[in-house]
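Only a part of the assembly is drawn; its chains keep their places, and the rest are absent.
Just so it is clear, A and B label the chains in written order, and each chain counts residues from 1 on its own.
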Amino acid sequence: MSGADTGWMILATGMVLLMTPALAFFYGGLVRSKNALNTMMMSFASMGVVGVLWAAVGYSIAFAPGSAWTGDLRFALLRGVGLDAKGSIPHVLFMAYQGTFAVITAALVSGAIVERMRFSAYLVFIALWGLVVYAPVAHWVWGGGWLGSMGTLDFAGGTVVHVNAGVAALVAAMVLGPRRDHGRQAFLPHSVPLVLLGTGLLWFGWLGFNGGSALAASPVAALAAVNTVLAPMATALVWMLLDAIRTRRMTAVGAATGIVVGLVAITPAAGFIGPRAALALGAIAAFPSYYGILARSRTRLDDSLDVTPAHGLGGIVGALLTGVFARAMWGGGDGWIAGKPSQVAIQGVGVLATLVYSGVASFVLLKAVALVVPLRPPEREEAVGLDVLEHGEEAYSSGEGAVLVLSDGGDR
Amino acid sequence: MKIITAIIRPEKLTDVLEALFKADVRGLSISRAQGHGGEIVQVTNYRGLTAKMELHEKVRLDIGVSDPFVEITVQTVMKAARTGEVGDGKIFVVPVEKVYRIRTGEEDVEAVTPPMIEGSV
């Protein structure tokens, strides 16, 4: 076991852990203030729900030896997950590091259905989704499953995390239907500074997300981290230019979105391509997501925070471009440019499999949850805002006088 | 001249604005308010504490209109802001002695007629 690798992976774990609150700020800033806490709680609650279930069984499903489809349950309840080495780091650290991925992937989905989902239904959904969708897909690619064996290149989760969350988000937005005032009202972000805070922390954390996926403080980790710095710079630059060309102005939300799209796109490629290719990949990735968001906002599809165009499309583009730009000299395999065009097809299979499985399974799960608890709150609640009615709180209280103390208990 | 002050639900503001613009009432000011009336009391939890939220979010519109426009403005707001549930709000009609347009010093009726030439496309 290596001290350097252990130190680095502890930090990478902390950085990815921080990405879930960061996502809460990113998403929370984009919604209206009457739903800000509900939106942020969707991310924070994932740490409790998905995190605990990951330790209980998810990790075993994803990373225990087993079939090509799922792991067996030998690591359930962390049996045998201790200080023995997994690679060059303690097994327990590997488990926690991967757990932070499960937590944030589930939280990513929430962006599509903010401002209109019952919180209890959401909790049940992500609890199931983390075990039934995320864990198996992670197994396919990283846990010894069929996609990994087939040679799919997914350095840090372009497919497992982003395509996966993106298609689940699409399905969720369709199943839940649009917000009641969608299309009649401009939903403007209640706090763009909060969005920018989320962006900054996400970028920082993503160095642990991509760099840590090397599982060691190795040159490949360095490459992955550097590419995670470079690609979003290029994406943001292109995004700002596209904005300027279209509207003659560069929005801050646009820059933030561009950065996130760049981070998504470089994820599958991070340790497999060189820094110049990373800049190119980042620049290219701006286009589909930029125009995807434009197109999405002209439809009735209320994927409220554009998870599908940003993460789904961004993840697909990243996965395919990984097959284009990869070069064995950087540490993975060769892609099209290096003479192996078939890698693009292999990447396509990974994407497709994830699209189909996650899409269908997410649909089934949502419909199943709907049998037990209605997915959407009553209309009045949506109008007043979910913070007060679902959580009994307001994001920003003026505090003075407005509220009187009750003498007793908590039932509403 | 009158000022029509309406207290409405925030989620109805877009509807009310649209209706007013259609009715050619184009000069108005709004501000955030909170109101108490007969609404169902909401409860807030903060750690050990439970509190009644006696005040609900509202939006206040102030619309200066010349006398012939009073009726149509009131009716427009009333129709657009109504949900039928307790808490829809109130409209007050207050007499005004004088209105000035700051830009030109125009008074009364002239003061509240927006310059339709520019802008508002």
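One rule holds in what follows: a contact is a pair of C-beta atoms (placed from the backbone, for glycine too) under 8 Å apart; a residue touches a chain by one contact, two chains touch by 3 or more.
On a predicted model such as this, the values are computed, not experimentally measured, just so you know.
The full set of protein chains in the file adds up to the formula A x3, B x3.
The rule is short, and it goes like this: only the chains that are shown with their structure count from here on.
Centre-to-centre separation of chain A and chain B, using mean CA positions: 42 Å. Across the complex, chain A meets chain B through its residues 34, 181, 184-185, 380, 383-384, 388-389, 392-394, 402-406, 408-410, 412.
Every residue of chain B that touches chain A in the complex is listed here, in rising order: 9, 11, 14, 34, 42-46, 49-55, 57, 85.
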